[in-house]
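Take a look at the structure below.
Our next item is subunit A:
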Amino acid sequence: MLSVIIFLPLVGAVLVALLPRSATAAMRIAALVFSLATFALSVALLIGFNNAQSGYQYVESVDWIKTYGIGYKLGMDGISIWLVMLTTVIFPIAILSSTEAIRDRQKEYYALVLLMETATLGVFLALDMFLFYVFWEFALVPMYFIIGMWGGEKRIYATMKFFVYTMAGSLLMLLAILYVGFSGGTFDLTALVAKNSAWAASVPLFLAFAIAFVIKVPLFPFHSWLPDAHTEAPTPGSVILAAVLLKMGAYGLIRFNLALFPEASRLFAPLMMILAVIGILYGAIVAFAQTDAKRLVAYSSVSHMGYIVLGIFSMNALGLQGALLQMVNHGISTGGLFLIVGYLYERRHTREMARFGGIWGKMPLYGTLALLFVLSSVGLPALNGFVGEFVILQGAFQANWVWAAFASLGMILSAVYLLTFYQKIFLGESRDTANDGLRDVNTREVVTVVPLLVLALVIGLYSLPFFSAMGASVTNLLTVAGLAVK
Partner candidate 1 sequence: MNTVAPFVLLSAILFTIGVIGVLLRRNAIMIFMSIELMLNSANLAFVAFSNQWGKLDGQLIVFFVMAVAATEVAVGLALIVTIFHTKKSTDVDDLSQMKG
Partner candidate 2 sequence: MQLLVILPILFPLVGLLINAFFGKHMSEGLIGGLASSMVGLSFLVSAWLLFTSGGGPGIVDLSIPWIKVGTLDVPFGFLIDQLSLTMMLIVTGVGGLIHIYSIGYMHGDPRFQRFFVYMNLFIASMLVLVMADSFLLMFVGWELVGLCSYLLIGFWFSNIHNAEAGRKAFVVNRIGDVGFILGILLIFVTFGTLTFPDVFAKVQAMNAVNAPVVVAITLLLFVGATGKSAQIPLFVWLPDAMAGPTPVSALIHAATMVTAGIYMMTRAHVLYVAAPDTQTVVALVGALTAFLAGSVALTQFDIKKVLAYSTISQLGFMVAAAGMGAYVSSVFHLATHAFFKALLFLAAGSVIHGMEHLSKGEEESERSGAPGPHKAPAPAHSGEHTVDPQDMRNMGGLRTRMPLTFVVYCIGGLALAGMPPFAGFWSKDEIVSAALARNPLVFGLLAISAIFTAFYIGRQLVMVFFGKPRSEEAAHAVESGSAMTVPLVFLAVFATIAGILNLPGLDSLSHWLVPVVGQAAEALPFNIGVATLFTVLALVMLYGAWALYRSAYVKAGDADPLTRLGGLYTFLLRAWFVDWFFQNVIVKLFYAGSTFLARVLDIGGIDGTVNGVGIMVRDVSASLRKVQTGLVRSYGLMMLLGVVLVVAYFVLSASMR
Partner candidate 3 sequence: MTPELLSFIILAIISIAAAIGMITSRNAVYAALFLILNFGTVAVMYLMLNAPFLAIIQVSVYAGAIMVLFLFVIMLLGAERLNERETRPVMRWHRPLAIVLGAFLLALALYVLLTRLGQSTASVNVFGAGPLEIGLQLFGPYLLPFEVASVLLLVAMIGAVVLTREK
């Protein structure tokens, strides 16, 4: 079942690649259909998911390279379930939003996007470290091409930076994986966690994993690839990057760092929390100074991802569950913001906020949708962001109230920069005649963002099912790691 969900998009990619080059409409539809089918499958998984069970479900295990204890092992638990759901929701949306943004070489594009979905799902579902690494690196490649081929003016610079930076991190991870795998005698993650062995080299191992993951997250001060990559990527690329790819890092921190090296995690938790808090404040302050709308949203990502790391390294149930929910929330609100900025870019071919103004008056529906995403990102109660932020802050407060207090200042700053963003583009008077006669969002564009808004509202008003699905697994993780004392 999990194999099917992982490789269904791959089948779609092959199909798209086989279509004649002129059949662009068919490619779009095929890509959409395959991603929606994947989504439908993931819904089926969700329905069959047993909330009370703390271990992995739907496990599939086949030997792969037996000599080294490498297997093809998949499984889903409460930690990965919402990330899988997020992935399967975001991809159809990204594909639907590509119609305007991607005009040339559509065949390659849709095939790559579907490949990307396979890779990311693989990352979230792999239970074998080696398999995880394969998917992890595999996810890098399509994104490299998506930015490099359909990106903006400085795309080569951006892709190079993105690729080399993340690659440098994953190299360390590969070394750590090999070390753990060979000295542990197996690459099976569940077996390794169950062994609960105190690694002699746990500090360097922790650091090797952590660097790979925090670069991906990205945690301050490893964030500098993100604004460039986001700004240069085409709209759907930014959406996928923000909504799904960054989560791989945060997911890895939980799955590997916390689960495998609880002692080292405890040792480094203060450092990680400090960096997370710096990231929250720093990302927000720097976002405020941006003039490019997309860059601003990119820096807001840095700030928001800081909350997630803060939650993870609070190392208690509240922090972790809040972080997991916030990953979904960030995917929704930042993904939405990128879509919003993208729609404007498609119309005006500029992202300089100084060139807009008064757009709400000219595009009322668009302005309203944008406002909702801004509010979701600000963390307004009744929308998704608030629940995640609050639970994380509560967890962080239990762990260390000083950092929680500093982190809460991010609530002010997010209001400052996001409302400034909104004001510069949507309020006041138009500062450019090119803004006259802009058409409001069309049906396709509305359909693309509405699912995200509905999710935002649902999570904001009724987060119970989200938390209850992850509760057992998080508790189990903390218990096995011996962290659930507090």
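By our rule, a contact is a pair of C-beta atoms (placed from the backbone, for glycine too) under 8 Å apart; a residue touches a chain by one contact, two chains touch by 3 or more; residues count from 1.
How were these picked? Simply put, all candidates are chains of the complex that A comes from, given by their letters.
Only a predicted model underlies this, so the values are computations on that prediction, with no experimental measurement involved.
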Exercise. Identify which of the numbered candidates 1, 2 or 3 touches subunit A in this complex.
Key: 2
Quiz prompt | Complex interface listing, subunit A residues touching candidate 2 | solution = 161, 164-165, 221, 223-225, 282, 285-286, 288-290, 316-318, 321-322, 357-358, 360-361, 375, 380-382, 386-387, 390-391, 393-394, 397-398, 401, 404-405, 408-409, 411-412, 415-416, 419-420, 423, 426-429, 461-464, 467-468, 471, 475
